[in-house]
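All protein chains but one are shown in place.
The block that comes next holds subunit A.
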Amino acid sequence: MMPKNMLFDIFKFPFQLFFSFFKSLVGKDVVIELKNDLSICGTLHSVDQYLNMKLTDITVSDPERFPHMVSVKNCFIRGSVVRYVQLPSDQVDTQLLADSCRKELADSKAKQ
């Protein structure tokens, strides 16, 4: 019998470059800037295929503007409200990133 998961594999999100990239940054400190100008600094706890992210031990860069966020320690951020993520530049292998990007482009061309 076909395992249940196999069915889902067919529909699996085909382009996973940034998903894998963020998975490699789990445990690192990032600053997520939201579309409402709220900047949240914290440790990346987890990420999913929609680039939803969970941060732990967070601080808000502008607490005067967003006082309701001061007491929040951990949060889940919906991927669609993110504008930028500031990354630790010493933790990013730009060569590897560019190579995986080219590989993914080649893979998607092969599927066409």
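One rule holds for everything that comes next: a residue touches a chain if its C-beta (ideal position, glycine included) is under 8 Å from a C-beta of that chain, and two chains touch if they have at least 3 such contacts; residues count from 1.
Methods note: contacts and distances are computed from a predicted model.
Missing chain, UniProt protein name, picked from "Adp-ribosylation factor", "Glycine cleavage system H protein", "U6 snRNA-associated Sm-like protein LSm3" or "Cytoplasmic tRNA 2-thiolation protein 2": "U6 snRNA-associated Sm-like protein LSm3".
Touch with the chain omitted from the figure is made, among A:T56, A:N74 or A:S108, by A:S108.
Listed here are the subunit A residues that touch the chain not shown: 15, 17-18, 21-22, 35, 51, 79-80, 82-89, 92, 94, 97-98, 100-102, 104-110.
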